[in-house]
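After the structure tokens below, expect a handful of questions from me.
Of the protein chains in this complex, all but one are displayed in their positions.
Read from first to last, the chains carry the letters A, B, C, D and E; within each, the first residue is number 1.
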Amino acid sequence: MFVGRFQPFHNGHLEAIRYILEKVDELIIVVGSAQHSHTDTNPFTAGERITMIRLALNEAKIESSKYYVIPVPDVTMHSTWLAELKSYVPSFDVVYSNEPLTRRLVKEANGRIESVPMIKREIYWATEIRRRMLLGEDWSDLVPKDVADFIEQISGVERIKDLLKKDFTASGL
Amino acid sequence: MFVGRFQPFHNGHLEAIRYILEKVDELIIVVGSAQHSHTDTNPFTAGERITMIRLALNEAKIESSKYYVIPVPDVTMHSTWLAELKSYVPSFDVVYSNEPLTRRLVKEANGRIESVPMIKREIYWATEIRRRMLLGEDWSDLVPKDVADFIEQISGVERIKDLLKKDFTASGL
Amino acid sequence: MFVGRFQPFHNGHLEAIRYILEKVDELIIVVGSAQHSHTDTNPFTAGERITMIRLALNEAKIESSKYYVIPVPDVTMHSTWLAELKSYVPSFDVVYSNEPLTRRLVKEANGRIESVPMIKREIYWATEIRRRMLLGEDWSDLVPKDVADFIEQISGVERIKDLLKKDFTASGL
Amino acid sequence: MFVGRFQPFHNGHLEAIRYILEKVDELIIVVGSAQHSHTDTNPFTAGERITMIRLALNEAKIESSKYYVIPVPDVTMHSTWLAELKSYVPSFDVVYSNEPLTRRLVKEANGRIESVPMIKREIYWATEIRRRMLLGEDWSDLVPKDVADFIEQISGVERIKDLLKKDFTASGL
Amino acid sequence: MFVGRFQPFHNGHLEAIRYILEKVDELIIVVGSAQHSHTDTNPFTAGERITMIRLALNEAKIESSKYYVIPVPDVTMHSTWLAELKSYVPSFDVVYSNEPLTRRLVKEANGRIESVPMIKREIYWATEIRRRMLLGEDWSDLVPKDVADFIEQISGVERIKDLLKKDFTASGL
Partner (left out) sequence: MFVGRFQPFHNGHLEAIRYILEKVDELIIVVGSAQHSHTDTNPFTAGERITMIRLALNEAKIESSKYYVIPVPDVTMHSTWLAELKSYVPSFDVVYSNEPLTRRLVKEANGRIESVPMIKREIYWATEIRRRMLLGEDWSDLVPKDVADFIEQISGVERIKDLLKKDFTASGL
């Protein structure tokens, strides 16, 4: 199992998935924070993120029979998160994650947790991509080509700009 | 898009999916009431139901690239259900359903709704299967073989019996 | 304050409101179960019910300056219901209700509760109206004329029939 | 750990607690469905039920240092219930319960589950007590004396009657 | 429809409403974040805000038959917000708002969205009013007179100060 928010899906995610698929036969990709969208840190809906993942993995010639893509909403109680996750996905043996809370919760439940090596990756990438989108800098080479096309098609950059833009004449209304 | 609860997935679902896949290129299978499990009408978790669907469609030689399987939790407000659904799944054109509430909500939102012909099907099938499981009657020929094997493997029938059995010495404790 | 679900608003509600307005200067009409719609007992949305109330009171020449119409969603905890209600509405002195739970909760909080006399009313009226709508019997003389017109305009009877109709070829799918 | 709803606490609960305290050093008494009150099956608040338990165990000369009384609200997802429970209470080794769902969920999580022998107990006791309260029959000998006094002091029987009574002139308003 | 939080209602809101009422026959005023109160950014309850609006519009001689005031609680999913809104209010044609998220969500749903011109208004006004209340500066000329009187009557300034004041001897307890 590999857990991410995929806001948006980028080349770092793709490489992590390639790495894991060398180790396992079948991969469950969990789209976390599935209920969120249209915020600055979660601009895309779960459905849009699922579409990105399918497009990217098709483009990368990864067989759809090798993975599941499953949206899971956040829960209020961190202590029930792992139980909720288990209920939403097929059974799994290992969780791949570098995220401290995920690692801690799996560890406390005596689950098996592995790291994903992030070779040649800069830090805070999804954040960096959203920053570039917002400021009009070039971001499209950081994501698979079909993902970039899809984001354009749904006017994703325009949405991010709209959500962030300060309307100084009225926002305090 | 095809919406069901799949408690459990059975031959009627399989035939409906075959029928729809003749009409459309890509099918989104929504596993409804995703947050529910371990009740008499919803004995299986979303993850178990996703597993059943994958097993059944593999057995039926249906390409995994032709469909998505997406769990969606119920919402309290019926009036927001369609909006929630749209947010969880890739974009879609037609909803296939015979369920009155689903049909009504899609219709009121000016969406396109189609029926699924239920040829040679008896009524209330998932209910009938759970009834047979509970009473120890034969049910396995009503579901794809790999689904029957999976249900056995997770002791599904035992779970259904446990959940329903009246413990007359204590249940009113 | 007068609390109801108004599914739909009918002549009994109107008379109750007339009765109360003889006793008080200003009336808060609470549209309860505001988050529910499209079910057999709650077919209409809060917005539709607010529209019905405004239409009916206009038709009855009751000044809109004499009342507020405020939708309030149900809460999970009965014990917090009164606190939630107080937070949603302007301050009030008396609650008019014949509903046992409402009366009990107000009483336990030392609030003032009054009954609404239901002269010449048959029992279970909103239920009766929905029953008549479902079965195609005449119901329109039980509600104010403008409410009947509005229900027709939004195809309310069709909705109720759709929600209730058993689709025997598929509902157990 | 011993889980119950205690609507109200009665002699059967007391005997079960006595039985378990012979086996264990420390007992966690979970007051389930803690968020519910003022309904026909859950008339009493969590706080009232905690009071009943303390009164009953004091009356029975059971040391308060031997047990915890902890209210736990229900969760929507059965599959996360055990995780939620573990998060609300001190760590425990064994769950005592005759309730099928509780037993099933503990069993599936590989937890240790034990039955509580219900010697000389009639079935559906809390239900029976509420039935007697409602109909004005004698119920006070079925609960510890101090619990009966407390229920009287908070007008518990009156509350149950109020909640159930059909107000035939208005409930369908 | 005009959406605001009205914490508190001020002259800028009043002018916006006057402006819109020149364009439309009937206005739905939505009191957003209705479930919030007693926080630094949402000090007033929905009921108090409804009272302010009614007082202000009465003072401004705006007929109560020309508008609805409807509290709507926030939802967790932004993607369902518009659907929820539609369910709580009578049907509407145009949304007046300068708020980026509101504008974006209406735009994506192909709804009609208009701006409200904010002539002679300073930015962040409600924030500014709460700041002045907190610091004991003069704020009452920024809101309609009857709103100022009402805020005084409910000790609104004292509440804001209480909520914000750092109790340095204990807050880290």
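The definition used in the following text is that contacts are C-beta pairs under 8 Å (C-beta built on N, C-alpha and C of every residue); 3 or more make two chains touch, one makes a residue touch a chain.
Just so you know, these numbers come straight off a predicted model, no measurement behind them.
Put simply, the missing chain touches A, C, D, E once the whole complex is considered. Among A:Glu59, A:Glu99, A:Glu114 or A:Asp146, only A:Glu99 touches the chain that is left out of the view.
Among A:Ile62, A:Met118, A:Leu134 or A:Ile154, only A:Met118 touches the chain left out of the display. Counting the whole complex, the residues of chain D in touch with the unshown chain are 34-35, 37, 45-48, 50-51, 54, 58, 63-65, 68-71, 73, 86-91. Listed for chain E, the residues touching the missing chain in the whole complex are 35-39, 45, 159, 162-165, 167-173.
Within the entire complex, the positions of chain A that touch the omitted partner chain are 4, 12-13, 16, 76-79, 98-101, 103-105, 107-108, 115-116, 118, 121, 123-128.
We take it that only the chains that are shown with their structure count from here on.
Taking A-B and B-E together, the chain pair joined by more C-beta contacts is A-B. As a whole-number value, the distance joining the C-alpha centres of chain C and chain E reads 27 Å. Annotation: 35 Å between the Cα-based centres of chain B and chain C. With centres set at the average Cα position, the gap from chain A to chain C is 45 Å.
For chain A, the set of residues touching two or more other chains reads 35, 37, 45, 86-87.
Contact topology of the protein chains: irregular, matching none of line, ring, star or complete.
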